[in-house]
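Take this structure first; my questions come after.
Shown here: the complex without one of its protein chains, the others still in place.
And then chain A:
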Amino acid sequence: MMNSTTFGAPLMRHSEGQVVLGGNGEDVVVKPADYPGREQPYEHRFSPYDFNGGTVAGVSGEDYLVIAADTRMSSGYEILSRNTSKLHQLNPNAILASSGCKTDMDQLRSVLDIKSKIYQHNHRKSMTATSTAQMLSNTLYGRRFFPYYAFNVLGGIDAEGKGCLFSYDAIGSFERTQYSATGSGQAYVIPFLDNVIGNRNRTEEKPTLSKEEVVELMKEAFVSAGERDIYTGDALEIMVMTKDGVTKETFELKKD
């Protein structure tokens, strides 16, 4: 899976040469030829991507799914909105949560909505969560050479009534897991979930958690992420899905 910790438009440092974003989060310095007595020329490149921030996390349970995302949208060091939703219900049994470039997230959402509708027309039933997961993967891979800058977590209730969660990279690689997080604050949330949901580095037996307990844990996770990650904050939207339906809750986070 691609590492997503460094983002942004190419930075210009004219004394050293142009700094561009390489793979694996490394910066590569490209030095143009020396011009005697002058500043070195540099190239402006338009970046089609912008990172609009935010963290997204999900936990699947025996018969429920909890999926949460903060509501802050930013660009650089500025906040563009304190109140945008990163959660979208695609089907009666699947919720898509994405972070990354907002326009790519919105476009991906529209495209998936259309594909879901066409499936519904042709099959006269809505897609299962696992089928939706495969469809999302294929859609992302379809743009392998100009990716949707969207880091996704897809959650739902599978055909057997169990909660399911899938996490993705930007080009469609995916895996079904019990819990996951992605976005700017993923490095703060994942280790926490590892300990509390995955029971890592604990000696006691792994407990079965109710959905109410998981919701409280999510709030804790995002409060912690909000402390250190500047792109996470404002408010937290939590959606809980069971076979009986979906509920949504909003929880205030720090605004700084």
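Keep in mind that, in the parts below, contacts are C-beta pairs under 8 Å (C-beta built on N, C-alpha and C of every residue); 3 or more make two chains touch, one makes a residue touch a chain; residues count from 1.
Basically, contacts and distances are computed from a predicted model.
Hidden chain, UniProt protein name from the list "Cytochrome b-245 light chain", "Phosphatidylinositol glycan anchor biosynthesis, class T", "Proteasome subunit alpha type" or "HORMA domain-containing protein": "Proteasome subunit alpha type".
Set against the missing chain, the residues A:Arg45, A:Lys117, A:Arg200 or A:Lys248 yield one that touches it, A:Lys117. Touch with the hidden chain on the side of chain A covers residues 110, 113-114, 117-118, 121.
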